[in-house]
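The structure under discussion is supplied below as structure tokens; questions concerning it will follow.
Removed from the display is one protein chain of the complex; every other protein chain stays in position.
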Amino acid sequence: MERELIGVISIVFLIVLLLSRMPVAFVMLVLGMSGIAWIKGLSAALGAASTIMYGTFANYALVVVPLFTWMGYIGYHSGISEHLYEAAYKLVGRLKGGLAMATTMACAAFGAICGSTTATSATFAVLALPEMKKRGYNHSLATANVAASGILGVLIPPSVIFIVYASITAESVAKLFIAGIFPGILLTLLFLGSTYVVVARDPKKAPPGPLFPWKERLKAVAKGGIEVIIIFVAVIGGLLAGLFTGTEAGSVGCFATLLVVLARRALTWKGFIDSLKDTVRTATMVMFLVGAAAVYGEFLGLTRLPMVVADWVVALPLPPSIIIVAVLIILMGMGCFVDALAMVLLTIPIFYPAAMSLGFDGTWFGVIMTLALGMGVLTPPVGANVYVVYAVDKETPVMDIFRGVWPYLISLWICCGILLLFPQVVLFLPNLIR
Amino acid sequence: MNAFDKVLQVITEKMALVAMFAIVACMALVVTDVIRYQIIGKPVPGTHEVVELIASVILSMGIGYLTFVRGHVAVGLLVDRFRPRVQAFFDLVTGVISLGFTIWLTDGVVKMAVRNYNYKWVTGVLEIPRYPFIYLISLALAVTCVVLLRDVIKSVIVLRKGGGDGA
Partner (left out) sequence: SAPASARKRIQLDFATFWPAGDFQAGVGHKTWMKIIADRVKAETDYEILWTEFFGVHPAKLLDGVEAGTYDVGTSGPGYSPGVFPLWAGPEFPAEAHRKNAYTMSLTLQALHEQVPELQAQFAPTNMKLMHFWSTGPGYFLMTPGKDVRTLGDFAGKTIRAGNPASASTIDALGGEALFAPMSVALERFEAGLVDGILCPTDTPKGFGLGSYVRHVTFAPFSYHFVFFKVMNRGTYDGLPESVRAIFDEVNAEFPAYYGKLRTWGEADGLEYMKELEGYTYYDLAKENPAEYAKWVAATKDLIVEWIDGDSTKQAVWDKFLELDEYYNTTPPYSTWTHSWPTKPEPPSWEK
């Protein structure tokens, strides 16, 4: 049988097994090993799977995944996230939709120390949802806002997604981190805009919160902001100044965060242990997925399907920007059904070569892929952030959360459009350094 | 079943504890390295290869725990709508497939460890042998197999009793 056809058959099986509630990592492992066995024999499949698993686990570039995850959990268990929310709450809570806006702003700030999108959403589901509900917020709006704002956690550096993307494509982590800053700010503003429009159309959805005197507001901002600013400046500043590399920034970031929270006596021994335990669970989940996806990716490489698709896409008689829009639509479609990280892992081997042949910048494409992932974690039926929010707040039905998500999806599309028309938004900062 | 569960819990949690310690060790090593080369111009020799080995410890020691607490991502969209017995049937089938392939993979990693031992493949600077770390991964996978076996048994119980605890 033609190898390309074997690749296509595997994709059919992929969908079937995913729908049968088999854990995504095992689906990819099983299909990758079976596929390699089909093409190259049993011993080749076994050899490939074991060396790839070892290669993923003992990988210098990927060790930052647990570290940037830990950084976020230290922030959570030491109350940094709480201070951030309080600051944003006191600052803009008075406005219509102000509490939702405060959540978005706090997520963006928390993104500066947390590398994971689900961790960001989970953190603020705990902090912000009770407050919004107490003030009579529409549940659908409140939960969707938290789910969407979590995306800022992977767009604003540090970002686990950028690290994984860089490890597959050999793009520079440092460049991707820097490149994420402006799009992160842009998306924050667009999310604020989404909330504003929703509330302007139906003010009952988001009654204003209490008014705090300016002195109290400034005090809260100082208290909440200072920790994050110190950590962010230490990590990103050190990275920019060439004090350490993007890979080392994970360890330096954890160390800086620990120093800050210890100086403020904000972290208990129990909090420290809990932060590590949460990290082991999250990081192992991500890395097992990455390893399994690498086995499946190896198989796809052997089928030559990615190369065939890339050649086909490049040969299309369409302008490159239209092709990228098509890629985004495919990703969004896939993102509905496949776990977003798994989707990025599965499609990078196919779309990255295509994007490169079309002449796009690898850093820019990394940001675009991250935005596509952002759509994936929000869209039904499989939207990780929505389920994370649901896990924290069982009161709001999942479909209600999904129903509230569309204004934020529009923001994500607008953000992609702006980056497509003005790639400088992404590339300005990285080019400045070069 | 409960005793079996309890033993598995203790084992996977102890392993997770090793992983937690490894995370802290990794941070300490890299920070020391950065400070050393920034201040006295001399990095800690072989940092990147030790970091790689520590990373393999973090992730292998975490897998059993992850599987035990059912931390893997799965797409429940369709199966979640079914009756518990039908759900248990799906979980049984996919569980057996997962278990079979994980046993196979464990065997592959053991073979890889043996191969590396025979070759005397070491890291470049400190000449640390790779094979103990590969054995460690195979051990972690073996524990994961046991956890997956537990899940399969639970599905069988649900199928036979016809309801109740829908795994």
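To keep things simple, chains are lettered A and B as they appear, and every chain counts its residues starting from 1.
The rule we apply is simple: contacts are C-beta pairs under 8 Å (C-beta built on N, C-alpha and C of every residue); 3 or more make two chains touch, one makes a residue touch a chain.
In this text the structure is predicted, and so the values were computed from the model without any measurement.
Q: Among the chains present, which touch the one that was left out?
A: By the stated touch criterion, the chain not on view contacts A, B.
Q: Tell me which residue among A:A61, A:L192 or A:C254 touches the hidden chain in the full complex.
A: Of the candidates A:A61, A:L192 or A:C254, A:A61 is in touch with the missing chain.
Q: Tell me which residue among B:D5, B:D80 or B:E127 touches the hidden chain in the full complex.
A: From the options B:D5, B:D80 or B:E127, the contact with the absent chain belongs to B:E127.
Q: In the full complex, which of A:S43, A:S321 or A:Q424 touches the chain missing from this view?
A: A:S43
Q: Considering the entire assembly, which residues of chain B contact the chain that has been omitted?
A: Chain B touches the chain not shown through residues 37, 41-43, 46, 48, 112, 115, 118-125, 127, 129.
Q: At which residues does chain A meet the chain that is not included here?
A: 3, 36, 40-41, 43-48, 50-52, 55, 60-61, 170, 172-175, 239, 242-247, 298, 301-302, 304
By definition in this document, only the chains that are shown with their structure count from here on.
Q: Of all residues in chain A, which touch chain B in the complex?
A: These residues of chain A touch chain B: 17-26, 29-30, 33, 46-47, 49-51, 53-54, 56-60, 62-63, 66-67, 70, 243-244, 248, 250-252, 254-255, 273, 276-277, 279-285, 287-289, 337-339, 341-342, 381-382, 384.
Q: Which residues of chain B touch chain A in the complex?
A: 16, 19-20, 23-24, 26-27, 29-31, 33-34, 38, 48, 51-56, 58-63, 65-66, 69, 71-80, 87, 90-91, 93-94, 97-98, 101-102, 104-105, 107-109, 111-112, 130, 133-134, 137
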